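One chain of protein is taken out of this complex; the other chains stay put.
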Amino acid sequence: MGTIAQPVDGLRRPNIASADVQLPAVESYEQVDREIISTLGFTKKWLLGLAVAVGAMLVGASAWIYQIYWGLGQAGYEPPVMWGVYIITFVFWVGIGHAGTLISAILYLFRAGFRTSIYRAAEAMTVFAVMTAGLFPIIHIGRPWKFFWLIPYPNWRLLWPNFKSPLVWDVFAISTYLTISVTFLFIGLIPDFAVLRDRETNPVRKRIYGILSLGWRNSDREWRHFAKAYLFLAAFSTPLVLSVHSVVSFDFAMSLVPGWHASIFPPYFVAGAIFSGFAMVWTIAIPMRKWFKLEHYITLNHLDATAKVVLFTSLVVGCAYMIEFFIAWYSGVRPEQEFFWNRVFGQWWWAAWIMLLCNMALPMSLWSQKLRRNPTWLWFLSIFINIGMWYERFVIVVPSLSHEFSPWQWGSYTPSWIDMSFLVGSFGWFFMWFLLFVKQMPVMAIMELKEIVVPKRKHLHDGGHH
Amino acid sequence: MQGVLGAFHELDTTVDAIEELKKARLGHVTVFSPTIRHEIDDAIDGPNSVVRRFTLVGGLLGVTFGYWISIWTGDYWPLVTGGKAIASWIPYTIIGFEVMVLVGCLSTVAGMFINARIPRLTSTVGYDPRFSGGHFGIFVACGADKAPQVEALLQKHGAEEVRRED
Amino acid sequence: MSTEAGSGVKRRDFLKILGATGATTAVVGCSSEKVGKLIPYVESPDNTVAGVSQFYATTCKECATGCGVLAEVRDGRPIKLEGNPEHPVNQGAICATGMSALQGLYNPDRYRQPMLREGDALTPVTWDRALEVLGQKLGEVKSRGGAAGAVFLNAHETGSFPGFLDQWLAANGMPAHLSIDTMAPSATIATNRAAYGAAWPAIDFKAASLILSFSADFLDAWGHRVPQQLAWADARAQLETAPKLVYIGARRSLTGLNADQWIPAKPGSEMAICRAILGQATAAEAATAADVDEGTMTALVAAVRGAGSQVLALCGMTTPDAVECGSMIADINKQNGSVGTTIKPAEAHVGYEGLASYLDLVDAVERMNAGAVQVAFVRNVNPAYSMPAGAGFAAAFAKVGFKVSFSSMPDETSELCDLVLPDNHWLESWGDAVASAGQRSFQQPALEAVFDTRSAADVLIAAARADGAIAASFPQADYRSWMIANFAGGASGFATALTQATVSGSPVAQRATRTAAASRPSPAPALGSGDGNMFVVVYPSATLGDGAGANKPWLQELPDPVTKIAWQSWVEIHPMTAKQMGVKEGDHLTIRTAAGEITAPAYIYMGVRPDTVAVALGQGHTAYGRFAQNVGVNAYALVPNGWDSAGNLSLVASRGTVTRGAEHSQMVTTEGSARQHGRGIAQVMMAAAISAPDAEEHHHDIPGHVSQEFLPGLKSPVAADAQGEFANPLANDKGMYNPEHPTKAEARRWAMTIDLARCTGCSACVTACYSENNIPTVGASYQGRALSPVTWDERPGANIIKGREMAWIRLERYYEGNTNTENEFSPDFEARFVPMMCQHCGNAPCEPVCPVYATYHSPDGLNVQVYNRCVGTRYCSNNCPYKVRYYNWFGYGEPERKQYAWPEPMHWLLNPDVTVRGKGVMEKCTFCVQRIREGENRARSEERELRADEFTTACAQACPSRAIVFGDAADENWSVAKLAYDRRAYHVFEELNTYTAVVYLKKVNHPAPAASATA
Partner (left out) sequence: MTTKKKWTVIPGFLALAAAATVLSAYSGASSSQGKLVEQPIKFIHAPHVAKLGMNCLYCHSQANKAMDPGNASVATCMGCHTVVKANGSEEIKKLDKYWADKEPIPWNRVHKVPDYVQFPHMRHVNAGVTCQSCHGEIQNQGSNGVIDGYKPVEQYASLNMGWCINCHVQGYKPAEGARLAGMPDSVVKALENEPVKKARYDCAVCHY
């Protein structure tokens, strides 16, 4: 490795294996330091973006205060649709939160070269997405001030949560996932904090980076344990990523609601999560590589490789949709059949077709290498996929509940302005954290970039043996 | 800690210096590098990390705790829900798994911290900010008696700078 | 008296909540750390145990039936009304209207003190001042010689008060009062008098084999609902030998939906049908006149002839020819020889004796209009609302010199009065009632007056005693003393009589004989004439009556048994007609008749003729308190000022034009899909199959594994199974789930059976549940949600539009048959009613999904909901196949919230034994666990085991069909234990393996009695 020098740009190229994606335009360790550190530092545009994000977040925050005062009736719930936008948005953000750890852990284990440039941003995205998602179960419950009852802790009531409930599994899965994602992100950041500490001139910032770097000094001993710990974290995170969205899918699959009660849900949800997570990575990374002038770090080869993942997961998700329909027909269970008919051709056809279009049809464009290497198209596609995946959760949650066993209780659902405030607020909250992140911490793993940059050698012929 | 520090800019010269220093047995060698390089690992040929044991113990503790807390609390105040068993081990596997991952990961991190001796709160001896940038460093812990020998060796291999630390 | 204890509680309230408990009905989640007060009595009243209910026997005055009720009184205030099981009329049953009387009692909009008109407004005055004004004005009237022209409109009632009132009026030189009951089926009464010699002969459904109902809605609002329903249900429970019902009318009412056959005769064509049955015309002529199938008509004639003396023909029409038609219907009974068999004039109900006719009222209005009336009194009658506009009541009333109202609610009529002397509610008053001759039941106050009101009788006595000229005629100080003085047994006998449901005797004062208004032709055009292409059927609502119920949120919230609409007016229109007009459900329709017009949203109903629209009375109040005002439209506007030959108002009297308006309203309905989609929720079997045991094997057509075994279903759910296979092997101690546990809870399995052959869909159980379990009503206009940061949804029923009704038990009404209603009119469809509440599943899907054990299975078989543990994830509701869990979207139970359901003093009816739920928690049917605990506590205190059928749930207790039976299915001594194994028994969604504790008994269907041979 290290000798494959692919040109940086150009539209039509021979297909590059994902593992071989390289950074030919990055030549020295110093260049990495310089270029990544130069992305830090405030700009007016950034401040403006932050202000918009904080504003949106405040919309959500005030909606929450309002809702807590009046009760959940202010949201659009319409029994029997007892779960609505909050759960949809929860699953949406948890899904987004899957790309980061997938990239940093699973692709690490698979030695996928294209991961290096994007994994830090994706990991941060994961943390913030899970932080966003984690709010929604609390927002969604009727008495949010009693949320801690779901956590097992010794108490004077002698009461414990019900470990048979998928919601308690959720608590465990989401809190574990958040903890591990934060840990993973932080561990990866330690050597980079050391870099920042050593390059920083402002004494206050230097001090802060110093504390954050935990006294890291790049010694061989540190690297040895670091590498091992990182490997095991990756090894643990791999099943964790798969389990988290499986557990989220259990919220649905464990119930007997037609449209929810399906054994395909765990793989279906995991694939959907990766699909939506990669889309969100595009949404973030494509503008970022442009604005931060990092096109030679996130090359078209990188985008091409991620597009292949998106294409694959889109096929998985599409296959899952088809299997759901097939099983409903094949099962011969009338409530199931009537429900799926209603979902696709009845009351909810518009939502179902938005989902099918965005998640199944549009990503098929990625069979074309031209489009895979077109950042503009990928960015627009990512928006469609985000919308499509939100609607996928809508289609799972709402139509199923509205058309259950008891025909007398069939209903409908329209979100209210409060629901929408929370949706807006969630994006505000997410981007607020992300924007704060990109200006304080390196958006790419400096230390890992250096791993693929060819180091300086005195005797050039001597390189590349390992 | 006394010793001699050498800063290198090239990987191959660093590796050569490490290999020779190890042979010379002039004192404990600490290598600083901006990133993980297998060449350096091979040259140092250090012991395998014990972090894996932390991981194993943490994971086992976690899975045990996960099963235990769910079974014990169910049994402590048995309330039947949905006609299901009080100790339903199948769903409790999820709890067991999640807690295994949680405790396993955290103990892995703890293992890394303990073994890598971080966090360090005091300033470091024998470290130079360049080592997080583009330079490799070699610090040899040795008394003043051996220092000139080390300095010579480092300079021979093309160190950009060699200095003594007290 | 404490200085702080008040916190806004007035002294009057304060005294009522004496006793040591304090108010025990605060809200979940508000654990008050404040120091509360603990206030004992100054002197303990006899027999009162604080926190324990006492039951006072009294008599319901909500309608003329005179059911005996027990007022459950806790710490001085009634909290529930129950039927008196010992009363011969209702035998413990009670209807929704009766139970809702409490909301009339505690209505926040009642007059709180006397009011006197000053300028345009009524202003509060003291009783002294009010009586002074009354005395002065009466003196003036009498001195001017106006007494003879006085008009007193009193709500119709039985018992002694009407006679007492006439005595008072006579003493003042005034004519006898007019006894008004706008809900009484006056035409029927008139024909009954003429044909049988009694206003309301007893109806024996059991003796009948074929019932013909000519719009006689004996299960809705026609006649004496509760005793009729009891008798009907008992008759139908005979299954194979049950009477078959043929309903003849343009609109299929609740009674019609309970019929075995509907013959949708054109309004006004009933006489033609009667003629055919009586042999005066051919079936073909009748079929043409009525616009029905000839074969059906032929079969009907044959069926009636074949049934002989077991025919029961009932007339309930309100058409202009109702009296003539009624007499022909009576002729059917006579010709068949069924008088004395199915119609028993000898056992007449006397509730309708003494009624004034509509024409009497019209005469009074005309006299007012002519300026001949110097003083008028109204008491609980509301002609300003409940008379057709053509009668011109309001304008005429304005010409009366001095108008006095004794009404307790600020209704449309009392708002026009000069002096309001608010009467006590009947629960605050002394009185009596006579349902059948010789049986007198007493009415006694169950609490001190809530507000500063006085019993009208007491006020009349006080007014008389203040007038020197007549004081001597009223030696007693108040009405109670007057009653005792006139009671044969004296004071001690009276005290004993109060504890009994009925005593033999008759009213102590008789009505004065009054000359009825002279018969004269009706000014209204004949039915079927006039322009307009549609018949307009106006009918009294089964829940709100003709408007008197509209101020009670329980009745407003109770979905109409047929249309399932609440808090709204609607126009019933046939799907075919709707399709032709391009009308969708909720589109506004304007109905215009010669009398006036209304606009209301369309409800598409296959139970009306395509040439007919139907509108219910009851809504459209412009006064009458916050719950009644601005809800719907008043259908009296469509009714012409016309009468039949006996002088009774004809509600079904006009044709009209129906046009589609531009607007659209969402229907306030609790109905999702009216079709079962083959899911076996409401199951039936044919009557013939009952005695042919093998015929009905394929009772399920639902896919999936079906178990017919009830035994495991009822007995398995908890300990043994749950602790079995995967249980912790070390857990030998199953705790309270162990049958050996000292509490023996595991030995019980609370269960319920619901006999669909008995259930008529009347919905009394729903209101009983609201009353017993502190269920909030959510449909009032102030209870909506915010549509934006500044605007609120103020439509009545806005929450119900959002599906947020809270009824723990609901009546699902499914239709069978007739799927092509948009393109053809067929009367052959069936309605099935299913009361649906928490099924208390043994393997409840709701339980394992709750993260905090807020719902779980108790050892005695209850699916428990613990409100104070609930965090409100609503997962349980998602996972409930029956959808019987209800969520507190707002703080309906929190007094400081806008959406509070019990504005002061309505909160006095809260049951202290049941926690009021705060916002954000789930709630559902508990099988009245508070009654179970109360029974257990009582048994324990008396050191005995529970006796079989010792207590029951509120729904079962109220049910006038006796369809619901509750008890311990694990103990064979309880009735439910036998019924659960009836061969008609089934579980809803059995294929989901939920092992429900509610067992339904299949409805029994009969072939159409007059099935067309050609069909």
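As written, the chains take the letters A, B and C, and residue 1 is the first residue of each chain.
By our rule, contacts are C-beta pairs under 8 Å (C-beta built on N, C-alpha and C of every residue); 3 or more make two chains touch, one makes a residue touch a chain.
Values in this document were obtained by computation on a predicted structure and should not be read as measured data.
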item	value
Residue of C:224, C:869 or C:885 touching the missing chain in the full complex	C:869
Contact with the hidden chain (one of C:410, C:445, C:859 or C:920)	C:859
Residue among C:465, C:741 or C:978 that touches the chain left out of view	C:741
Residue ranges of chain A at the interface with the undisplayed chain	153-159
Chain not shown, touching residues in chain C	1-2, 5, 18-22, 24-28, 30-33, 35-44, 49-52, 735-736, 741-743, 745, 853, 856, 858-860, 862, 864, 866-869, 913-915, 926, 929-930, 933, 937, 940-941
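The definition used in the following text is that only the chains that are shown with their structure count from here on.
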item	value
Starting at chain A, fewest touch steps before arriving at chain B	1
Chain pair, B-C or A-C, that carries the greater number of C-beta contacts	A-C
Centroid distance [mean C-alpha coordinates] between chain C and chain A, Å	57
Multi-partner residues of chain C (each touching 2 or more other chains)	845, 848-850, 853
Chain B: positions in contact with at least two other chains	74, 79, 81-82, 84, 88
Chain C-touching residues of chain B, taken from the complex the two chains share	71, 74-75, 78-90
Chain A-facing residues of chain B, complex	9-13, 30-42, 44, 46, 48-49, 51-52, 55, 59, 66, 69-70, 73-74, 76-77, 79, 81-82, 84, 88, 91-92, 94-95, 97-99, 101-102, 104-106, 108-109, 111-113, 115-122, 124, 127, 129-134, 137, 158
Of chain C, residues touching chain A in the complex	29, 671-679, 681, 702-704, 785-789, 799, 802-804, 810, 812, 814, 836, 845, 848-853, 869-875, 877-879, 881-883, 886-891, 897-899, 919-922, 989, 992
